[in-house]
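Submitted below is the structure of interest, expressed as structure tokens.
Apart from one protein chain that is not included, each protein chain of the complex appears where it belongs.
All chains are identified by letter, namely A, B, C, D, E, F, G, H, I, J and K, in their written order; residue positions are counted from 1 within each chain.
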Amino acid sequence: MNLLLIQGANMEYLGKRQPEIYGTTTAAELDALLTQEAKRRNVGLEIRYTNTEGEAISWIFDAERRGIAGLLMNPAGFVHAGYALRDCWYAIQMPVIEIHMSNIDKRHIKSVTAEAARGMVMGLGVQSYLVAIDAMVRVLSAGKTTGA
Amino acid sequence: MNLLLIQGANMEYLGKRQPEIYGTTTAAELDALLTQEAKRRNVGLEIRYTNTEGEAISWIFDAERRGIAGLLMNPAGFVHAGYALRDCWYAIQMPVIEIHMSNIDKRHIKSVTAEAARGMVMGLGVQSYLVAIDAMVRVLSAGKTTGA
Amino acid sequence: MNLLLIQGANMEYLGKRQPEIYGTTTAAELDALLTQEAKRRNVGLEIRYTNTEGEAISWIFDAERRGIAGLLMNPAGFVHAGYALRDCWYAIQMPVIEIHMSNIDKRHIKSVTAEAARGMVMGLGVQSYLVAIDAMVRVLSAGKTTGA
Amino acid sequence: MNLLLIQGANMEYLGKRQPEIYGTTTAAELDALLTQEAKRRNVGLEIRYTNTEGEAISWIFDAERRGIAGLLMNPAGFVHAGYALRDCWYAIQMPVIEIHMSNIDKRHIKSVTAEAARGMVMGLGVQSYLVAIDAMVRVLSAGKTTGA
Amino acid sequence: MNLLLIQGANMEYLGKRQPEIYGTTTAAELDALLTQEAKRRNVGLEIRYTNTEGEAISWIFDAERRGIAGLLMNPAGFVHAGYALRDCWYAIQMPVIEIHMSNIDKRHIKSVTAEAARGMVMGLGVQSYLVAIDAMVRVLSAGKTTGA
Amino acid sequence: MNLLLIQGANMEYLGKRQPEIYGTTTAAELDALLTQEAKRRNVGLEIRYTNTEGEAISWIFDAERRGIAGLLMNPAGFVHAGYALRDCWYAIQMPVIEIHMSNIDKRHIKSVTAEAARGMVMGLGVQSYLVAIDAMVRVLSAGKTTGA
Amino acid sequence: MNLLLIQGANMEYLGKRQPEIYGTTTAAELDALLTQEAKRRNVGLEIRYTNTEGEAISWIFDAERRGIAGLLMNPAGFVHAGYALRDCWYAIQMPVIEIHMSNIDKRHIKSVTAEAARGMVMGLGVQSYLVAIDAMVRVLSAGKTTGA
Amino acid sequence: MNLLLIQGANMEYLGKRQPEIYGTTTAAELDALLTQEAKRRNVGLEIRYTNTEGEAISWIFDAERRGIAGLLMNPAGFVHAGYALRDCWYAIQMPVIEIHMSNIDKRHIKSVTAEAARGMVMGLGVQSYLVAIDAMVRVLSAGKTTGA
Amino acid sequence: MNLLLIQGANMEYLGKRQPEIYGTTTAAELDALLTQEAKRRNVGLEIRYTNTEGEAISWIFDAERRGIAGLLMNPAGFVHAGYALRDCWYAIQMPVIEIHMSNIDKRHIKSVTAEAARGMVMGLGVQSYLVAIDAMVRVLSAGKTTGA
Amino acid sequence: MNLLLIQGANMEYLGKRQPEIYGTTTAAELDALLTQEAKRRNVGLEIRYTNTEGEAISWIFDAERRGIAGLLMNPAGFVHAGYALRDCWYAIQMPVIEIHMSNIDKRHIKSVTAEAARGMVMGLGVQSYLVAIDAMVRVLSAGKTTGA
Amino acid sequence: MNLLLIQGANMEYLGKRQPEIYGTTTAAELDALLTQEAKRRNVGLEIRYTNTEGEAISWIFDAERRGIAGLLMNPAGFVHAGYALRDCWYAIQMPVIEIHMSNIDKRHIKSVTAEAARGMVMGLGVQSYLVAIDAMVRVLSAGKTTGA
Partner (left out) sequence: MNLLLIQGANMEYLGKRQPEIYGTTTAAELDALLTQEAKRRNVGLEIRYTNTEGEAISWIFDAERRGIAGLLMNPAGFVHAGYALRDCWYAIQMPVIEIHMSNIDKRHIKSVTAEAARGMVMGLGVQSYLVAIDAMVRVLSAGKTTGA
């Protein structure tokens, strides 16, 4: 079971960017943490960062062609106007779980992509990623989720 | 570590209510599943159903007084206008994780309570509850979540 | 054929409450009138009053379990924000006919529940209830209404 | 007691038009059904179809001059922007009952004419017309409706 | 100098229609008053009533072809959604003065046609028509109005 | 019969200000024109200019105390947010006729004061003032306007 | 002179709930303070807490039947969507004074009940209750308030 | 293959109406051009003009009864509020192609009918009609359009 | 303890202005009443009237420089658009209590200044002023209000 | 005559992406079809796909510098928020024809780019591209389109 | 080259007013700083403060009559509803540069005057004034700004 995690616009600056919201864990530290968790669960995990929405879209179509089983994505800066990304998610077959470190409702942010995801995990800081891996494994193990 | 799960308005009808959205698992079956999972994780789990927002609020204050560690809640029918419930969540100290079985963004539903929760898990059907327990355990274990 | 009529928030004060809008017939007089009409038509009619939306919801699920054939309801004070009630109506199988004594459009009131009802009768004062009984009998006699 | 029923824009195509919403009863069949019901109740019923809002308005003023007792009208296509028709209803003395075959709230349609009607019956398919005749007879028999 | 006055939807019912707003002068009495005023000023005045927006439009194009010098029009019922009428006014060369008997701002009515008129006189009851004739004569006498 | 004409904010610059909208007649020339017209009609006319809304309000209360019969006012720059002026017009007994040289609807300007006026004349350039004097004389001569 | 004070949703948690907004006085301490003030003024004061809107409504109708002279109420959590409570206030005869400890405008909260109250006191913390008692005594002493 | 082209409100004035938007080709010249193109393609083409929405609707139902294969229509003045026309298009079976000479998006015009058409051609002046004939021939030749 | 009371736009006309809303007590009578109450409480009270927002602002800065302890203000006509006044209240240190004689929520008026006040008293007619003096004395006596 | 066709975000997935909306023709098959049609008409046609808006913009400026005669573009995923693309279209001289396979009005999609195009063809599936080539040839042959 | 700087409502309180936003430089210190800078650049600078919008307008017309070359203005409290001021700026010939010390976008403030200015400098605290003088000198030196 191979997963792709895409970190959207500005995530490369994690740890330096508004630490009162996003904490002080850097992108490199987060990657190490997730790679370790994936290994523990025996799941393949590919992590990519981009600031360009179109690049993310190209990677996603490519991932589906390569047989990746599920997409985890923190749209980050694309959350506000990533309509093309949303349409991309509608276009593919693999399930998508959207991730946010902060509680976006508390910050009055409306995600334009969320409606095209299978589900969402938000508000738990770095833990959001770990919980999302747990969620994706459950979704893929259950096939078509009962009662979704 | 004792948790309280409150099922909001209309959840007592789970399994019979719009199964194309909520699946065919009944409330009783869900309770059994969750109780078993809690036992496996060695967590205390109390499950309550109510159709009245004020009753949920009273239970929550009572739970905090009793020292319950965390609140899991599917606001269900209160998602649209549960402002008093939202104010209640702001009033308490224990973390709240909001749960939805369906992807509420896909259904164009705006949760008025979400801004007062620590985080949210949604869109994974019955799995949303299991993932939410995983999330709450992580939150409580980490103390103040890093990077939330 | 047994029907349940639920009178929503503030209906207990009928006859004393804004008589220029709702007339001077009291709740007790209205109940007598409707009971008599039901008897004339050989229909069972149970009438209940509540000021609490959640209590109404619980009664409705209970009614469906008991095999009540149809629900007549004047949402009254729940008309403005009764989203949980609306979701309840979507959850059940029995048809619902929404009743209003006054013309709510004329008063610029938007019913949030109406979209989940089978139909609505409004604006005819006390007569709205009698016409609604007539409507429910027709709906139940015709099975799935032709051309609805 | 003579009534006028006006069928608004597109009703001439009843039975052929979106049968999943409006059923398969044709305009001619509906007319026969209503004429029979009127005869049974000993009420005069004149039925007219028009696609032009102004023509409907002219007929209504003419009907009031001729002493017609009440107007039944399905505004149909005029429901969205029939402001002139609404003003006409305000201008006349005879009561108006607005009719819709479908539940317009469920279809998220806002009737601009409803505020000028005495009342409305909707959502019951072909039965809406029969219930509306019943309602109009009650309104006219009661004189000024008690508690309207 | 020949003028055309068109009375829009529902004006045929003047005197009978909501007299607390529009007074008790009938359409016939108004016509007599205006004809007399026109004669006094030596102006040709043609008065027409219609409930159909398209008919008004056809008359206006016809009037321009016949060389009528100016159009006086009370859009009446077309005030709310008469976009086609508005486009017609933009299409013609002759000046239009829009007339309302009541103060439409006080009634919170937005005229969709007003932006295409040369000017407007409103709020003066029957006097609005007399003032509008005065205004049109001034406009036509001044040629292109100074400082318009 | 004595009238007060108040010219609102920026009117002192008439003739120099956006002449493509307001023409080239200066404030002084306009005053001469209106004074002459008032003399011809045997009406007293007092003309005042102010850029301060509160000053206009003080003058209006003063005018009513002095027995001025009617107020003509071009709110000009106060048209957009002159709510205090609007409340003042509601407070007084004498009739107010609002004047605009340009067609404010065509310029997509909403007058917040208009709802408190007896009527309005607009869009006729300098002629708007002359027509407004005509209108005020008719209103005051007729006492309570017939059919207003 | 007997008064009823109802504390709405979440007020039972006063002193523990967001003390930066609501202070540290507990519900019990507040009750003691108010009871003492009522005694000093020789007024009967009954204090009740509820988290359920419908329960508050039932108490209000009951209070009016028992002859309570005036209602003091902090809608608290019901302030956002308490439309049924608002309709209840319209239904009763006794005056209502709405109370808020915080300045709700500063917090951008719109009270849906306020339009049905006689008046409101807000923003003065615990003092809001004492001032409201003063206000109610004045209202009841003056009978129909002069200049309300 | 017979087509019906309906020209909506104000199109009879083509060539004289706002030539900076619609050009100087007159209605008669356009008809000649289109008739010639239809002949060249061996397609029957009937062209009708109306200023009344209801008349257009009646023609459309009549055309479908007569077996016309496709409807070309420039809604023109009906574009803003032609909801009844839109419902008519939903009611019929034959494909509709909506035509505009100007780019309506550039003019910030929202077509209320477009959602009920098969497709639209706009912004190409007189050429829009020729392109629309080309489009309709392709649609009718292909039967159900691939990938529509 | 010296207080300043500013009466905003149109208050000079109190007693004559819309007495069905504001009562028949004149400005002079109100001043006498308040002066007497201030004397009874041993509080200095300066009362000023203005129709100009900027003049009120200048008085307020002057009052703060002079050491006035608190500001009572009925913004009256400034309630709708008094943003500069609101900014002024944010700029000063002394507490402000906003006063309204009528229930502004009932009249669907939104106060733009209220968010910058310490608190508000409204809806009690002339009594609103007396209650506001009581409130200000409590605020100033308590220093920083507990639980505000 | 050389044309450039740009396929916007997600078009590379044509045929696999939501086939119920976009059909089963793949991007490669579409390219073949269009190349053949271009050859038949003796027109040069260059086809490019991109998921990145900025890349499309760079290609467009480059195309104008290279002397490409006209731009055909299906903005696809850029339709929702492609404001930079819209500004680019305003910046260039060559005509743009916007293409959509589906009827975007029916899907309640608002194109933010359309206002900057010369015209649009939509709703005809794969045929939309063929009709758009026809339209562009007409536009370029006619020079400045008559009556655009 | 003589310039006029007008400081709008509440600026007289600079240094005491919300120092976390506006800093601690007082109005007198700012004036000294700007006078010195003007002297250094050999520019005449007149500085005036007002809390009344109408007074600002009168000064501006007066300045233009006196031949002042350019207007620098911090609308301050007039930024929210200074429509009359905006119309004044449109009326004059001299260029206006609007100044704000804070970043008004960050504070979610919409300037209603900005559309009538030549340009704006904001967000730089006291430096905003110095930069604005630099900007005005460049504008006046360049005559009609290239590429504005």
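Everything that follows uses one rule, which is that a residue touches a chain if its C-beta (ideal position, glycine included) is under 8 Å from a C-beta of that chain, and two chains touch if they have at least 3 such contacts.
Everything quoted here is computed from the prediction, not taken from an experiment.
Only one of the listed residues, K:L4, K:A81 or K:M122, touches the absent chain: K:M122. The set of subunit K residues touching the chain not shown comprises 22-25, 101-103, 105-106, 108, 111, 114-128, 130-131, 134-135, 138-139, 142, 145-148. Taking the whole complex into account, subunit J touches the unshown chain at residues 52-55, 57-58, 61, 81, 83-85, 87-88, 90-92.
Contacts to the hidden chain, counted on subunit A, fall at residues 8-10, 12-13, 16-18, 50-55, 76-81.
Here, only the chains that are shown with their structure count from here on.
Centre-to-centre separation of subunit E and subunit J, using mean CA positions: 47 Å. Subunit D and subunit K have Cα centroids separated by 63 Å. Counting partner chains per residue, subunit A has no residue touching two or more of them.
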